[in-house]
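Moving on to subunit A:
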Amino acid sequence: MLNVDNIELHYGAAQALRGVSLTAQPGKVMTVLGRNGVGKTTLLRAIAGRNPVSAGTISFQGQDVTRTRSEARARGGIAMVPQGREIFPLLSVKENLETGFARLPRRERTIPAEVFELFPVLKDMLSRRGGDLSGGQQQQLAIGRALVMRPDLLVLDEPTEGIQPSIIKDIGRAITFLRNRGDMAIVLVEQYFEFARDLADDYVVMDRGEITLSGTAAEMDEDEVLRRIAV
Partner candidate 1 sequence: MTLKTIVTAGVLTALGATTALADVKVGMITTLSGGGAGLGIDVRDGFMLAVEQSGRDDIEVVIEDDQRRPDVAVQLADRMIQSDDVDVLTGIVWSNLAMAVVPSAVAQGKFYLSPNAGPSALAGRGCDQNYFNVAWQNDNLHEAAGAYANDAGYTNSFILAPNYPAGQDALTGYKRLYEGDLSGEVFTQLGQTDYAAEIAQIRASGADSVYFFLPGGMGISFLKQYADSGVDIPVVGPAFSFDQGVLQAVGEAALGVRNTSQWSKDLDNAANVAFVESFQAEFGRLPSLYASQGFDTANLLISAMDVADVDDQDAFRTALEAADFDSTRGDFAFASNHHPIQDIYVREVILEGDVYTNAIIATALTDHSDVYAAECQF
Partner candidate 2 sequence: MSMILLIEQALNGLQFGVMLFVMAAGLTLVFGVMGLINLAHGSLYMIGAFAAATVAGLTGSFLLALAASLAAAAAAGAIVEIAVIRRLYARDHLDQVLATFALILIFSEGTRWLFGSFPLFLDTPDWLSGPVELPGGILYPAYRLGIIGVGLAVALGLYLLISRTRLGIRIRAGESDREMIAALGVDISKLYTLVFALGAALAGLAGALVGAIQSVQVGMGEPVLILAFVVIVIGGIGSIKGALVASLLVGLTDTMGGFLLPIAFAQVMEPANAMLLGSALASMLIYILMAVVLIVRPSGLFGVRS
């Protein structure tokens, strides 16, 4: 499904990713762990096509998308919930959700019922402006918007950052639901270890732009991982 193979990425002269490889499969959650500034967000941006890689390949559903532009990858089925959520503050909640329609054929341009089942609060706030929502509600909106795209791959960048515990639970439930449905691959970047561990099928740990540890969640050495991500 998603196959990231040995990619490098530079910001000017600074190297942000060194030989990173990773895969994601439908019905599985791949978790990316690591401290601040080790390249987790950069990795997600590379997958979504928002930053070009300088070496290595990214393939998605058997197609090489390494040089494909961000909007074409989105059309191909990669949906992103970016760090800081990036909802559109001046658009209503409904309009924010509708921005996810771009890749869909005309007759499929509806908001799937599951969005409101997973995040009932959005249904009550459809006509409110995105900018008026609380941080947690905005996060739910950002995930809802990604789901409107009916993606094959969902990448989430620290969805729990700065969010109150009750909403974190809702988000965790939503990710579990999507994983269990089995048709969607999920890549989750997290610093909140317990949240990530509970959701993960596979994991990688990053440090200074490299993957230093990886494996399945079932075989994870929690102490070792915690040591590597502790501040």
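Keep in mind how these were chosen: all candidates are chains of the complex that A comes from, given by their letters.
Quick notes on this structure:
Definition applied: contacts are C-beta pairs under 8 Å (C-beta built on N, C-alpha and C of every residue); 3 or more make two chains touch, one makes a residue touch a chain; residues count from 1.
Given the structure is predicted, the values throughout are model-derived calculations rather than measurements.
One candidate from 1 or 2 touches subunit A in this complex, that being 2.
Residues of subunit A touching candidate 2 in their complex: 48-50, 69-71, 74-75, 79-80, 82, 86, 88-91, 95, 98-103, 145, 149.
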